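Attaching a single structure in structure tokens format; questions to follow.
Heads up, one of the protein chains got dropped from this complex, but the rest are sitting where they should.
Going by the order they are written in, the chains are A and B; count residues from 1 in each one.
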Amino acid sequence: MAGRYKEGVENIPIEQIADALFPEVILTTVDDFLNWGRSWSVWYLLFATACCGIELMQFGGPRTDADRIGSVFRATPRQADLMIVAGTITYKMASRVKLLYEQMAEPKYVISMGACANCGGPFWYSYSVLRGIDKVIPVDFYIAGCPPRPEALLQGVIEVQKKIKKEKYLRAKKSEAGG
Amino acid sequence: MSLTRSEEWYLNMGPHHPSTHGVLRFVVKSDGEVIDEVKPDIGFLHRGIEKIAERLEYNQIIPYYDRVDYLAAFNASWSYVMAVEKLLGIEVPPRAEYIRVILGELNRIISHLISVGSFALDMGAVTPFTWAIREREVVNDIFEMVTGSRLTYNFPRIGGVYQDVPEGFREKVLQFCEYFPPKLKEFNDLITYQKIFIHRLANVAVITPEQAIAFGLTGPNLRGSGIKYDLRKNRPYSVYSEFEFDIPVGTGEAGTLGDAYDRYMVRIREMEESCKIIKQAIEKMPDGPVRAKVPRKLKPPVGDVYAATEAPRGELGVHLISDGSSRPYRMKIRTGSFAAMSIVNEVSHGLMIADLVALIGSLDVIAPEIDR
Partner (left out) sequence: MLQLFNWLIKTFPSLASHQELTAFVLFIILGLLVLTFAAVVAGSLTYFERKVAARIQSRMGPIEIGLGGYIQWVADAIKLLLKEDIIPENVDKILFRLAPYFAFLGAGLTYLVLPFSEKLILADLNVGVLYFLAVSSITVIGILMAGWASYNKWSLIGGIRSAAQIVSYEIPSALAVLPVVLYAGSLSTQDVVRAQAGWAGFHWMIFQNPFIFISFFVFFISMLAENNRIPFDLPEAESELVAGYNTEYSGMRFAMFFLAEYSNVFILSAFAVTLFLGGWQPLFGLSLKIPGTAVDLWKLFSFFFKTSIMVFLVLTIRWTLPRVRIDQLMGLCWKYLVPIAFFDLFGVMFWMVL
């Protein structure tokens, strides 16, 4: 092994060498491990504004049981990873949604649940309803329905898990630190 | 700071707060934990349904009513179709009325289930809430079978209901009537007769009968104060006059008349009564059409009409003004939650913060009914 380290090679950062030598083994495994941990512990913020909120409650209830995949609700945004916006967002509420989103700790994800949160839904015509929460916060997944079934929401959370598993947590951190 | 007086501060409760059931905001002026004044700030869910309705045909408005009171969607839309039927003078076929009654009472049960469950959740007990949800799912199945939807049914139509009930409906409902009372007893054993629970609620947030009338409370909140007033009996609509059932009222069994526990108890008892009504209705249900002959294009005569049903959260009334066109000129929705909100400040003086949560929970308000 030592023979590979020729002149000039020492200047290359150790991570790159590791990447080059064991591309799949070292960093990816750690990444995978971390992602595994993160994906199985997606805590969602209890944020129910309207009708969809009831289905959000059923989502935690006995039949769908969010706890099965490791998701529990938190009342405070600081401890939540996932914001499920369930229900109509009015203009009066929009700024609070943004505030709540900003109060969440990174990394954070957003599911927009129901027609109202996606685009205003049946209240598209209204003078006071925000036509889609993606106008104020970034959204990862949209769930259609009015209201979506709890199963659909479960599917949404599983999609979030899949997304987390694909992320490169360490590398993202590194580039952040470098930049 | 002297020893006898302490500073008052303002607490901002909501709009995102676990106990506000949706999006409400209370500005609480309190001295430590003791509340001096509560100012409700509403409008976080003002969706402008009344205004939207003015640009929709009469038929198209029904789904919006499901969203006025999403916990009791059927009762809400029932109010609306009743108003239009009154305006047009349409006679609803008896079978449709019976279906409405059955679904309406089922809806009342699941609405009260969420209400008492989340009330228990506010009091710190999580399990009753999940149990309530478990029971709710059984009814949800029935609703899904009949209407195809779990929450917002869009089932009543002007002049009847959308379609006849499917096969197996009768058995399923009867099965539920058998299944539910024991489960309710289980629920009661868990939380209703719990010592701590009773101590938390007795003598808290007392609404006297006079206050209740003065503030226009209706539904369980009014009956909790001991006043026997129920639209189903006092102004029987649909076919309610054909059934035998009691109207539970608060008796002050744990403390004072009109306290939070009374209001809670009224809800629990109403679920039992609803079960009785459903049983009778399913036995008596006649055959026949489920929809009257109604023209496609509805053009009611000029005039105005008020119709109301006894929804789980009190009288849900619809005031329609028609100018003779195919769209309502003005529509006003009267809801129980709005009236209940107005009394919060009146009775909350001197309560503790934990009691305020009990008060709001016992009034069983939901945001879209307040803001519409």
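Assume a residue touches a chain if its C-beta (ideal position, glycine included) is under 8 Å from a C-beta of that chain, and two chains touch if they have at least 3 such contacts.
Computed from a prediction, not measured in an experiment: that's the story for all the values here.
Judged over the whole assembly, touch between the missing chain and the shown ones holds for A, B.
The omitted chain makes contact with just one of the residues B:116, B:165 or B:191: B:191.
Contacts to the hidden chain, counted on subunit A, fall at residues 33-34, 36-41, 43, 61-62, 65, 67-70, 72, 74-76, 78-79, 81, 103, 105-107, 169.
Contact residues of subunit B toward the unshown chain are 9, 11-12, 17-19, 33, 120-127, 130-131, 134, 190-191, 194, 196-197, 199-200, 352-355, 357.
By definition in this document, only the chains that are shown with their structure count from here on.
With each centre defined as the average position of its C-alpha atoms, the distance from subunit A to subunit B rounds to 35 Å.
By the touch criterion stated above, subunit A contacts subunit B in their complex at residues 46-51, 53-55, 57-58, 60-63, 75, 77, 87-88, 90, 92-93, 96, 100, 122-123, 125-129, 146-147, 149. Residues 15-16, 18, 22-23, 43-49, 51-52, 55, 63-64, 66-67, 70-71, 114, 130, 133-134, 136-137, 140, 150-152, 367-368 of subunit B are the ones touching subunit A in the complex.
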